[in-house]
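The other protein chains are all here in position, but one chain of the complex has been omitted.
Presenting chain A:
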Amino acid sequence: MLKKRDDFEDILEERRNSSDLRYALRCYTPVLYKGMTPCKADTLKSMVLQSNQLRYVISQVSKETGRATDDVREDASAILEEMAHSLQLSTVRFFAFTLSKVFKTLFRSICVNEEGIQRLQQAIQEHPVVLLPSHRSYMDFLLMSYILYTYDLALPVIAAGMDFMGMKFVGEMLRMSGAFFIRRSFGGDKLYWSVFSEYVKTMLKNGLAPVEFFLEGTRSRTAKSLTPKLGLLNIVMDPFFKGEVYDVSVVPVSISYERILEEALYAREMLGVPKPKESTSGLFKARKVLSEDYGSIHVYFGQPVSVRSLAQGRVNRCKFNLVPRHIPGKPSEEIQNFVNDTAYRLVRAQEENMVLKPWVLLASLLLQHHHQNQTAGQERGIALDELTAQAVWLRDVSREYGAFLNWPGVITPSEVVSSSLSLHRGLVRICEGRVQLAVEQTGTGEPHSAVTPEEELLSRAVVVLSCASYRNQALHVFIRPALLASAIHAASSNQKQEVFNSFSFLRNMFSNEFILCPGATVQDFEEACYLLVKTRALQVTQQEVLVTERGQRTLAFLTSMLDPFLQGYQFIPAVRKFIVKHLLAGRLRYTEVLSSDLQKNALAALLRLGAVRKIKGAEPGTLKVNAVMVNSLEDTLGGKLPMQKAVSARL
């Protein structure tokens, strides 16, 4: 399972040794698609406004609403003004200069795979390119543009959420560095959708600049990849389906942070402390982050994926022959499925090239240990050498599973562990050679009576959730084996079919939570079996799945990895207060179940499985509960009921 991956170069190294100013002012001459000359932002706008598609929708809207075409066109023009980027080289140079300074303060290194850059450069010249970075931090897109500028590549135009526009000055700066802004929701607004999609397509078709957006739609607060959003992916593939371009290259980019800038912010946000509205002053308050050490960043530019070759044999482009291409239409089921599958594939490609730091493994181990101790009523932590030994064991397991692990080879494991711990000293405490999560509020100085048990629980949860977000970085490595481990655990026998049914139930349940490609249950099951057999944790025969002696430890680790999620899903129909009560009473072990992200995913799963359903016409947010279904799900997850027999799949 060891994958061949490229080597990294640290781009900050040169910045530390030569003038940032000269770097910011250097000659920048990127190669472009078909040797195009980049066009002015204004030209682009008029191309969009004069496009057949937009003209058609404008006249349609005008007919529907009875408003004059000119008025509607004004609207469209205003939308475009609000949306469009105004990329300027001077702003880019400004960012190149300031970001150099900032990055050097914040990070030890920014490592980029240069072979990936070369592949990208090639791809840009051949076909329109779409960049799809993972999204964990606000930093992501500035970082992307910074890297592309550094390597003299065409600067991308980036789809950004309107929330940035709240920050007046910064919003405009970002606009001038290539961001264009889209509203978070514009559901039925035909005109908006049309302006938006035509804008993106015009840039893409003409190869004016690589288009960059985040498949996950928003920053993942949990460091776990989010299930992909399909809107933009649909838009960028459309020109290929309609034959307007020969091909589109899609490049997944994996950005891994050793320490995420927004670490604690995310945890609070998920616990219900509302998300601070992005504001310029808020960003400046973030200045205190400048004094801290955020370790290194790894940016891996994946293999460019040809949409044409993906669509080969799956999409019948002739379907577009009978309607003029500028008339917008709902994508067919065939297209929707294709885009959805592709999106999952691409997110998995992002995951696969995410660099994992040793701390990710440590966080997983510490969390498991924390919960076990908590149940046992003692919170004494784990001995440092024990932790090191476990980390080394986990390192080897995860490598076998194909993890892209950045474990320094030149220093001893104990040095690796201690340096990781020291970088994350906000989350762990070491005393008397024992390591534990920094969950106790020590030295707050506040009178004890002022803190209610609820508040105390929440502040503990902040640490746990922060820690979990590091563990989550490794989830994609373990998820399939972990589902299998839990399935074996839950299944009533060792019969392969039984285990598969159980696997398939869990997989289905968790398909909002993890990146599990739709329709790939059998492949996932086989992959999990393969990995566990390969590491000699399992023996799989025609009929049976048997855990080996040696495999007990692996399986125990894997099951506990999934446990917080299992528990979270059991209690989802219940309200938050209820969870808190249970946690306090010690009936629930995992503080993580408080995470709004987990609850949101679980709710989505329940909706999908028909356990609850939205009531039409009722107040938004009102759900009808299918009591029978919920109970059965709850029991099944709790291990009280056998898994329902899944539709028999060929194993």
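Here, contacts are C-beta pairs under 8 Å (C-beta built on N, C-alpha and C of every residue); 3 or more make two chains touch, one makes a residue touch a chain; residues count from 1.
The rule is short, and it goes like this: contacts and distances are computed from a predicted model.
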Completion exercise
Should one name the undisplayed chain from "NAD(P)-binding Rossmann-fold superfamily protein isoform 2", "Transmembrane channel-like protein", "Alkylglycerone-phosphate synthase" or "NAD(P)H dehydrogenase subunit H" using UniProt, the answer is "Alkylglycerone-phosphate synthase"
Problem - Listed residues A:Glu244, A:Asp293 or A:Glu386, member touching the removed chain - result: A:Glu244
Exercise for the section: Quick one: say which of A:Phe320, A:Trp393 or A:Tyr530 touches the chain that got left out. Expected result: A:Phe320
Practice task
By the contact definition given up top, give the residues of chain A that touch the hidden chain.
Solution key: 242-244, 246-247, 316-318, 320-321, 324-325
